[in-house]
Each structure stands twice: as structure tokens, then as C-alpha cells.
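Note that one protein chain is taken out, while the other chains of the complex remain in position.
Read from first to last, the chains carry the letters A, B and C; within each, the first residue is number 1.
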Amino acid sequence: MSQAQAATPRRPIECGVPDAKQYMHPTLVKNFGNWKYHDRPRPGVLHHVSHSGEEVWTVRAGTQRQMDVYTIRKLCDIADQFAEGHVRFTIRSNIEYIVADEKKVAPLIEALEKSGFPVGGTGNSITMVAHTQGWLHCDIPGTDASGVVKSMMDQLYEEFKREEMPNRVHISTSCCEINCGGQADIAVIIQHTKPPVINHDLVANVCERPAVVARCPVAAIRPALVNGKPSLEVDEKKCVCCGACFPPCPPMQINDPEHSKLAIWVGGKNANARGKPTFMKMVAAGLPNNPPRWPEVNEVVGRILHTYKADARPWERMADWIERIGWPRFFEKTGLPFTKYLIDDWRGARANLNASTHIRF
Amino acid sequence: MSQAQAATPRRPIECGVPDAKQYMHPTLVKNFGNWKYHDRPRPGVLHHVSHSGEEVWTVRAGTQRQMDVYTIRKLCDIADQFAEGHVRFTIRSNIEYIVADEKKVAPLIEALEKSGFPVGGTGNSITMVAHTQGWLHCDIPGTDASGVVKSMMDQLYEEFKREEMPNRVHISTSCCEINCGGQADIAVIIQHTKPPVINHDLVANVCERPAVVARCPVAAIRPALVNGKPSLEVDEKKCVCCGACFPPCPPMQINDPEHSKLAIWVGGKNANARGKPTFMKMVAAGLPNNPPRWPEVNEVVGRILHTYKADARPWERMADWIERIGWPRFFEKTGLPFTKYLIDDWRGARANLNASTHIRF
Amino acid sequence: MAKEMHETPNLDELESGPWPSFVTGLKRLAKDKGYMVDLLGQLETSYKTRKGYWKGGTVSVFGYGGGVIPRFTELKDENGEPAFPEAAEFHTLRIMPPPGMHYNTDILRKFCDIWERHGSGLIALHGQSGDIMLQGCTTENVQKAWDEINVLGFDLGGAGPAVRTSMSCCGAARCEQSCYNEPEAHRVVINNFLDDIHRPALPYKFKFKFSGCPNDCMNSIQRADMAVIGTWRDNMQTDEALAKKWFAKHGMNELVNDVVARCPTKAIQLKEVKDVKAGDSISAVAVSDTHCLEIDNRDCVRCMHCINVMTGALAPGKDRGAAILVGGKRTLKIGDLMGTLIVPFMKLDTDEDREKLVELGKTMLDFFADNALEHERTGEMIERIGLVAFLEGIGLEVDPNMVSQPRTNPYVRMDGWDEEVAKINAKQNA
Partner (left out) sequence: MAKEMHETPNLDELESGPWPSFVTGLKRLAKDKGYMVDLLGQLETSYKTRKGYWKGGTVSVFGYGGGVIPRFTELKDENGEPAFPEAAEFHTLRIMPPPGMHYNTDILRKFCDIWERHGSGLIALHGQSGDIMLQGCTTENVQKAWDEINVLGFDLGGAGPAVRTSMSCCGAARCEQSCYNEPEAHRVVINNFLDDIHRPALPYKFKFKFSGCPNDCMNSIQRADMAVIGTWRDNMQTDEALAKKWFAKHGMNELVNDVVARCPTKAIQLKEVKDVKAGDSISAVAVSDTHCLEIDNRDCVRCMHCINVMTGALAPGKDRGAAILVGGKRTLKIGDLMGTLIVPFMKLDTDEDREKLVELGKTMLDFFADNALEHERTGEMIERIGLVAFLEGIGLEVDPNMVSQPRTNPYVRMDGWDEEVAKINAKQNA
């Protein structure tokens, strides 16, 4: 293990997670656990009222997540000048300024927008896309993340700043099938379509073969001797091109500029509100991996969002809406083709088949 | 193949299914496919009105299904005397008399009841229990069927004759885990609790060993040599005592007077009305196989029905009711213990676990 | 010439109580038949020991391979002789009923007479698969009984790895919900598979069932390899007179709680008469001078509930037919299976329509015969090979109605996506 070491290495202080209260806005500390209700005076602004009568206004703004220190310092400048020196970040990399004085809200918004940070992302808007690494940093990506998100948010900019969707819209993108971005109302994920191409010269040195064999979900990999060297072999008929073998064995190159496509999933929901949480479902695939702006992906995402906006009733998340109108109508209204690949044949597939005469005509 | 043969064997006439119209009541034939609506003037009686204006009254009565010819002839006598000479049977072995004249209804009912055939089983009553073979005829039964049903229907007699349940109640009983009786609102089914006891002397002659091995759902059976003869061996740790090996291999005796218990299942629904069809769920087990009247089984069935009757809203089938009140409340209200055995661990078990914070307190 | 009865204290208990007693029936038969005296003896023994005593064997009629369920006693005395010798054989003949199980008394009496002569006199109406079960016959008499029954115009049913006896609901004969001619579809389909019924040679059993509407009174979704269930494509029909009559009797609370609130897709709404929508997909009917039910038929999944509650006031549309589901079965090996929808709608009005149904059945059965493992039902086979492989095998196109939702996992090989999309587009533009 090559240790990045100073001359006399310092033992770490295992301090763990710091206490948040030292960084929290004082009005939050004072009213901790004592909030009564909230409303949203305008998009991008939350207004929380405490049982004590105290109030705070939260102004939410979008960021690019992967930020240079200049951007962060600018966000700090704004906090110091207009917002009492405190901020927090949301799980979607939006920044939140909390102020105890309503009069500070308008100037704060102005300062943010002037500096290029859109104010919005609250309530029934389309908030920031959950973000992964991609070509910038990951060792296994099939596409970029920051770039896809930038091009997507450019397109959804106005919807971020408005609250005009039926309910909140959470989108995620992921640069390989692992999908660190997670379940979402809409998810954009790499879907490989060709088995890994193996560099047999490297396998013996780089890969723990039994571990790689165990990693394959369809048992398509077996140990083999290739050119007299221990390597691995893939049964290409069985292989579902998931890429799970690639991280533990980089010589099993799964990424392909042409054949690593993008798929679109809809209807994931983690909240327990109304129905139980639901997994997202694949509804489109075969979209080209087309940097720097992935127009084909954006077109489909836009089409789905547009249909949802026009058709769903208030408070219906993507999943609720489709449950009401049914899948046949979803494909009809969005104009997406329903191909055989969308019919589940994985473990437990049975649960996803229509075991009823509930039919939409 | 020992053929039961006459002196010169006759070639069969492969006539197949006969045309039903020759046996149908003439008013049904006349109005075939032209019915408009129906109502139920009283329990056990359906009144159907045709678009032509013609009407029929159907009187439904319970039978013991497994009937001696004297009983059948008596039913025919009643048909000839009071009901225009036509009858039909329902899928639940109830008999139906169809008359085109309302005035015939009352005398018909009187004749049936006088002869011991209860009139009822329509609408939201508890209708006849779906019936299997048991000790009377089957080669693999763990209990009887006709006897269980007789004791059950004696207890439910009044409910058969009334329409006082929230919705129709369909019960089935089955004399082995195969359950020829099928999914039902309540099902009573044998549940074995010990692995088969093997008579090794017979296996070689009687059983096709590979077929038996393939029949086991948990791969607990393997071929073995016992006392020098080819036989089979069961891994008793794996065995789930389902008895699937017994029909193809009778020396694998699964039935046991003590350890073949009865289990109770609820909430099966085949109709598409309201929600999609649902499978029944196991809710009680370990009940003794106690002929001739199976009081323990009847007690539990009665308790479930009683709770359902008191608590469910109109049109809620057993499954709908439980979906509304939730499983914790079901066990609480019926006083049935929720044991670990009721938690699914079979293929696809995941779908039956609570993947949400939807909790009942 | 009455043979003396054995003691049957357990069975005697089942003569009390109000429900018709099969024991009383058995005893009545035993008055004339020593056969049944001994049958009661063996059954009483089962009640005492809590054990069954029948074993199978092979008995059949000339020309057929199935349809008889042979039973030989295993209850032997110390010398290996049957403990109840007269009832040592107790076979059952399965006879296919007329669709809808309609009879006149004449034919029933004929059955009784034949069975009294050659069999035990015990008849089950009906077995869970729908057969008239003539229960209790010696090997010797099986052919005799069969010869007489066959000439009545009845045929043996299925047993073993064969197409099985079928059932159809009362349907068009007496039910306003009926969406196709069930008895005719039943008869035409089954009579096209007689060879597969009478000469068992499939991997395992195969059942057809016929229900006239989604109420599925034949439980076909869970008990048939191929379920034919009636439904309709166009808008629901309404009848204002009946709707008002219903409302007058039941009132607003029941209308809201029992009808509107129970619609699974909220397709049915209560509206004020003045607010009712018009439109291609709307069925509306007034229940009073002020209020109206409005159904958006595009949202309706044809569950039947509102129609059941307000029979006649609401009714299936006019463009009726059936949906086909495949693969229902009970629990063996992998757990219970419901049928899966594979044909959302097909017309069944004419002989040609029914011929198409028969063709579909044949294609399915051929695929089953070629691809199922031994003792594997259609549902298990589909589970093993995947629905898409099955659809391709029988030549059906995919349809989103076949799924409750698209896949939730990425584990699929999809090199052919573009090609599939091209095919779909070509078809849409054609």
C-alpha cells in the first residue's frame, strides 16, 4: 500500500461526524424540534413557522455540485452579505440560505440570480438532477454525469424556477448500470448492449478470477486458459451486458462508444406518501451516448415531462399518474414504442406480468 | 394395461362435449344472450329479466355433491313436479331450478326444504364449500373432504340461507397440499409437518426415481442404495414436507395421523372485481386432523367469518376487508397468533415483505 | 338380500345436522349393495385411523388411454386379503358435462339407472374440473357402464398428462354480463382436442376454462392453463330507468361508498347533471334529476364492480369478445400461478372467430408439447423460458396490457432494440 505520507506521519484524530449545531443558523438551533408548519410564499422560498412564533425563510438555489472554490466563495460572500452567514445543502446539491428576517429574502434572491444561481427547486418544481461522477472521476463510466446534467438542467431551467408540475419531480442520471444516482421519477442510465471485450493478457495479473465469476448475475463467466494463460471466458449468449464484471476486472472492457446506449426509466418513488415506495421501470432504451449535449436523451425526457405536466392531476407523482392512466396509455401518450425488451424476465418477473383481466382499451 | 372389456370391445364414439341447448330450460334458449338485468327477490332466488321482457326465476339449493342415485332422483322428482323438468348445477355443486313462472317459486322452495335441501347460496351468503375427494376416493389424501364439508356446512347452515355477509363468501377444503379445491376466501388444507417415511423395500419396484427426484421443490431427494437396493433418501433438513413426492412414489409415505395437520388460508379471490385477483394467505396452522367433525378447524373458520361479518363493509370480499384494516389488525381481531412460519421465505418472498413504512399502530 | 352393515360410529356422526348428508346417501345405497356396505367399512376405518387406503393402477376403456381413475384397496388383513373384499375396487369414470351443466330430468335419470346397474350408485355433481364423476365401479363393470353412457351422447373426460375436461359458466344462457357464447366456445374448443383428452401424451395436464366476463365465475384465471374470459372494448352501456330505480332504493351514501369509491381506477365519478362531460369515451347516466354517474371508459379496466352493483343500469358495451390468459395453476413445485394476459381482446361472435380460438389453443398446445419438461405446466414453462420467448414461440405481438409494469431491472440483453422499434414503426405506418 503506497501511503501518501508526510515526514513523520500524524495519527488521525478519529473525530467522526461533527456536531451540526455549531454550523446551524441560530434560529434553527433555538427552535430545534419545535416547528409548526410551513408554506411557500413563492417558488424557491420556504417559510417555516415555529410553535414559539419565530419564523425563518429559506431561499433555495441551484448549483453545479462539482464546484470550484471560486464558486463556493461567491456563495459564501452572498451568505455573509445577505443571509446571516449560514447555508446548508440539500441532498440534490441545491444550496439553502436561511434567514430570520423576511426583508432579507428579496435582496438575497436578487443577489443569487445576478450571480447565476437560479432560485427554485422547491415544491412541485423540477429540482436539480441527482448527480454522479462520470468521465471526470469514476473508473468505470460509460458516459459523463456533470455534462448530462448540465444539458438537462439548461433545458429544464424554467421548470426549476416555477412550481407548475403536478408534484415534485426528482430526476437522476447515472454513468453506468450500477446507477449511483438511484431511483427517481425519471432516471437516465447507461445500458450496455454488447458483452465485454476481454484483454486476455491482463486478466491473470489484474483480476481475482473467482471473485469475478461470482459477480456475474447470470453465471456467464467461466475461468479459461487463453493462449496458455489463465483468463476468463464469457458465454455471450447468456451475458446480459450489465458490466458487473468490469469493476473487479478492468480487462473485461464493457464500455463501448457505440454500443453503450442510454436507457430511460420512470416512476421510482422513495417517499411513502400515498402508495408504498415503488421502483422505477424501463420505458425507453437504445438512445445514443451523444456528448456534449445528449440531445436524443433530452428529447425523450422532455417529452415524458411534458406529457406528465399536461395530463397528471395535482399531487400525482410520476408513478401515481401512470398508475391511474395505465401503461398502455403511458406509451400511447408519450409516443414511446413498447418493445419486447420492456417485458420483465428476471427473477420474480411474474409479479410484473398482468395477472388479471384489468385491461385498458 | 388391464382393459375392462366386454366380449367384443366396442369402439368409443368420440362425441366430446354435448350441446347444452338440448338440456337447457326453453326460456333460457329463447333468450340466450339477451338478458338485461337481475335481482334477488329473496336469498336463494335469482330473478333474471330479458330484453325481450321474458323473465326467469332461479331457485338455488345446496346438495352434498357426492350423491346417491336416490337423492338425484328425488331432485328430479321435484324438478318434474314443480319446476318444468330442468335443472343445472353450479361450480359449487349447488343445484338450480329455473322456472318461467313466478308462482312456481314458493311451492318449489317448500318442496326442496321439506326434502332437506336448503335454499340459499346466492349473493352475499356463504355458499357451498368447494369439495375434493379425500378418503372416499383419492390415493393420497391426508384427511376426508366430504366429512369436513358436511361438518362445516352444518355450522354455516343459517348463513347459507341468509344474505347477511358483506359480500359472497367462497370456501374450499382440500385433503392434501395439492389443494384441488383451489383459491378461496377461506381454504382449509392439509399441511404436513414431518418428512416422508420411506418404505425402502418398495421404492425400486414402484417409483421412477429420476421423476421423483425432479418432483421435489427444494431438491431434498437424492437416489441412494439402501440395504443394497436402489432407493431414495431425503435430506430432512431441507424437506418442507409438501408431499409432492408421494403421488409418484407411494412408498414415500407423507401422511401421518398425528403430524398431518390442517392449515387455514384466507383472502383468495379469482374475480377481477375491484382489485386484481389475489392469492390466499396462510393465517393459521397446526390444527389437528380430528374426524368426524374437525371441531378445532370449525372453530377457527367460524371465528374468522364472524369477525369478517362484524367488521367488513358492504361489497368487501375477505381480501378487500383485510386490505383495508391491515394484517396486524386481522390477527388482533381474530385472535390468531402471528408466528414466524407465516412470513414468506419461498421464491419471490421479497414481494410479500413490507417494503415501506406503512405501519398500523 | 341385505348384507349386514359394519359399525360406523364415526360416520354416523355425520348424519346429524341440517346439511344434506353424504353418509345417509351411502347407507341408503348399502341397503341394496354389499359393495357399498364394504365401502362404508373402509371409509369408517379411515375415519378411525386417519389414513387413506386407496392406491392407483391402470384401468381404461377400449380405445381410450384416460378418463378412468382406478382405485384398489390397500386395507388388507393379516393374510394380505382385502379387509373389505367387496369394495376392493372402486374406480371412477369422469364424464364431460354439457357446457353450463344444464340437464333435464330425463338424462339425469338415465345416468342414475346406468350407474345403479353397473356401479355403486354414487355420483358427484361435479368434480372440481367439471366432470360428472361416476364414483365406484369394479374393473369388470367399467366398460359396461361406459358403453351405455357413451351412447347417451356423453364422452369420457381427461385424466393424466392430457387436455382436461372443461367448464364454462352459465353465461349467455342466463346472465346479463355474458360477453360471448360460452357454451359454444367451450364445446368447439374441447371437441377439437378430443384426441389429446383421450390419449394422454402431453408433458402434463392442460386445462381450458371459459368465463363469460371478468367476474370469472369459473375461477379460470387461477385454475386454467388457457382461460377465456369475456370482456368488451367499447363504452359501457347504461339504462336510466334502472339507474334511477337503483338510486331510489339505495340512496346517495351507497352510491358513493359502494360504487364510486370502489372503482379501482377512479374511472367512475359522481357528477351533477349539469356538469357531465361529453366525449367519445364517456358513458353517463342520470340517477336522479340532479345527479349523474360519469364513466370515462378509457380509464375503466372492465373490473365489473360497478356493473355488478348496479346490474342493468350499467352494462358491458356492445363490442364484446374475450381476453385470453395463460398459465394459471395450483401450487406444485413453484407456488400458485395466476394466468397471464396474452390476448387483450378477440371477437368470438362467429364460427370463424371460434376457429381462431381453436387455432390459438392448438398453437399453444403444440408449443407446450414441444417445450415443456415432464410434469411441467404451461405456467411453469413460461416462468422458466420467459413470457417473451413464449409469445415469440406462438407468434403473438407484445402489448403493454400484458404487463402490470415494465421491467424494474436492467438485466436484459437488448442489442436488437433498434430493429424492434423499426418493426413497430413500420407496422404503425402501414
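We adopt the following convention: contacts are C-beta pairs under 8 Å (C-beta built on N, C-alpha and C of every residue); 3 or more make two chains touch, one makes a residue touch a chain.
What you see is a predicted model, and the numbers here were worked out from it, not measured in a lab.
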{"item": "Visible chains in contact with the missing one", "value": "A, B, C"}
{"item": "From A:Ile72, A:Val197 or A:Leu225, residue that would touch the chain that is not displayed", "value": "A:Ile72"}
{"item": "Residue ranges of subunit B at the interface with the undisplayed chain", "value": "177, 189, 191, 193-194, 217-218, 239-242, 259, 261, 263, 267, 279-283, 285-286, 324-331, 337-346, 349-361"}
{"item": "Touching residues on subunit C - with respect to the absent chain", "value": "261, 266, 331, 335-336, 408-411"}
{"item": "Footprint left on subunit A by the chain that the document does not show", "value": "1-6, 9-25, 28-29, 32-33, 35-39, 48-49, 56, 58, 62-73, 75-76, 79-80, 85-91, 93, 95, 98, 116-118, 130-132, 134-144, 146-147, 150-151, 153-154, 157, 177-183, 211, 214-215, 217, 244, 250, 255, 257, 260, 268, 270-277, 279, 289, 291-293, 313-315, 346-348"}
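In the analysis below, only the chains that are shown with their structure count from here on.
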{"item": "Centroid distance [mean C-alpha coordinates] between subunit C and subunit B, Å", "value": "13"}
{"item": "For subunit A paired with subunit B, centre-to-centre distance based on mean C-alpha positions, whole Å", "value": "50"}
{"item": "Per-residue multi-chain contacts in subunit C, two or more chains", "value": "214, 216, 221, 264, 302-303, 338, 404"}
{"item": "Where subunit A touches two or more other chains at once, by residue number", "value": "350-351, 355-358"}
